[in-house]
Every structure is written in C-alpha cells, then in structure tokens.
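Report on the following structure.
A single protein chain has been omitted; all remaining protein chains appear in their positions.
Moving on, here comes chain A:
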Amino acid sequence: MRKVAYVLGLPVVLFAAWYLISAGSESFYAPPLRDILASFGRTWTLDRLQADVLPSLLRLTAGFLLAAVIGVALGVAIGLGPRLRATVEPVLEFFRAIPPPVLVPVIMLFAGIGNGMKIIVIVFGCVWPVLLNTVEGVRAVDSVQLDTARAYGINGFDRIRRVVLPSASPQIAAGLRQALSIAIILMVISEMFAASNGLGFTIVQFQRSFAIPEMWSGIILLGLLGFGLSLLFRLAEGRALRWYHGLRAASKGR
C-alpha cells in the first residue's frame, strides 16, 4: 500500500498540478492539458498509428537489431585479437565521438530519403556503443576460463558461444541499452529531415502548422514510447541476465 503510494504519488500530484494550472491557460504555446488530452484521442487514431507510428517502430526495430548483430559480431572479432584492437581502437573512438545525427546528411547522399536511409542512419548511430562495449566485455573474459575451454578442446565457434559471449553479455547489455536511446533519437531526427510518414515527421508537421495541442500530444506519445521501450528492454535484460543479477546480489549480500 505504502509502496503503491510512493510509486504513484508524485506522478499523480504533478499531473494534477499541470491540469489545474493550465486549466485557464490563454497561452497559445501552452494550452490546457484538457485540450491536449482531448486532441490525443482525436489525433492518434488507429489509422494514424498504423500510418505513422508503425513505420517508425519497424524502422527502429530493423535498425536496432542490425546494429546489435553487427556490433556484437565485430566486437567479438576485435576483442579477441589484441593487435587488431590496438590498430582500430582510435578509429572507433573517433566514430563514436561523432554526434550521430550529423551522419543523416551523409547517408542521405548514399541512400536517398527512403526507408533504407533511415535504417542505415539508425544502424550507424547505434553500432558504436554496442561494438565498444562488446570489445570491453570480450577483453575482460576470465583468462582461466578461456584456457580451460582450450584445454578441453572447445574451439572456434563453440568457445565464442559458450565462454566468450556469456561472460561478455552484461557489458553487451549495457551497450545495447545505450544504443536503444540513440536509436529512438535517430528515428525521430531522420524523420524530421526528410520523410513522408513517421512520428518525427508528424510532430514537426503539427509544429509547422501551429497545431499546438496536437504537437503536445505527439511529444507525450514520444515520451510514452521512450518509456515503454526502455521498460521492455529492462524486462528482456532481466530475463536474459537473470543468472548475472542473481550472482551480483549473492556476492553483495555476503
């Protein structure tokens, strides 16, 4: 009971405060929350969700998954080869330091403004945190475990699958979490640049046509989306890394 009150208390208070304070608002840019909520139902109908939100989410998923696969594969290769790692590390650091949205104009040159461009933008932005975290995780694999596996003749792909990847997975998960928030940002940015549908495109359209309550409702939807996706990721991570969290909790409680 107390716990529920703590979880819900402040959000309810803030929401109520926003509702009450904005109730009589004459300001053009900050309309009453009642209007925003009313327009939320009107704006984000099933058709709209299908026409604009679904393509965005599909591009996000495609880009994120591709980045995860590429990042982990390259990361394992680089992490296992110390000489390769020393050679490419500064290049990777440089690519990671480039703010991902500035890649949008470059990728537009190569891939036009279609779905391909948006997916490539997301892949290009997300791959660095996954890649660099995988490299770190692979580097930190217990050398005794590696040697043991070698002594038992576990080689090649099996060694990567049974020893290297499980041991690096907490780090990889940390990289994927960073990548997810970058992916959402890039999904929106790439649609703001050039698109004919999508969440980012629609919100900017509302702003340009001064449909302010609709714009606010779009911002709220984007916020809910970000929150929902991070919740989903946490659940997936909690499931996949249950052994790791259990291990940590056990060693902490000692």
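As a convention for this text, a contact is a pair of C-beta atoms (placed from the backbone, for glycine too) under 8 Å apart; a residue touches a chain by one contact, two chains touch by 3 or more; residues count from 1.
Just so it is clear, contacts and distances are computed from a predicted model.
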item: Name of the absent chain as recorded in UniProt (options "Lipid II isoglutaminyl synthase (glutamine-hydrolyzing) subunit GatD", "Glutamyl-tRNA(Gln) amidotransferase subunit A", "DnaJ domain-containing protein" or "ABC transporter permease subunit"); value: "ABC transporter permease subunit"
item: For chain A, residues in touch with the removed chain; value: 6-11, 14, 29, 83, 86-91, 93-106, 108-110, 181, 184-185, 188-189, 192-193, 200, 203-204, 206-207, 212, 215, 218-219, 222-223, 226-227, 229-230
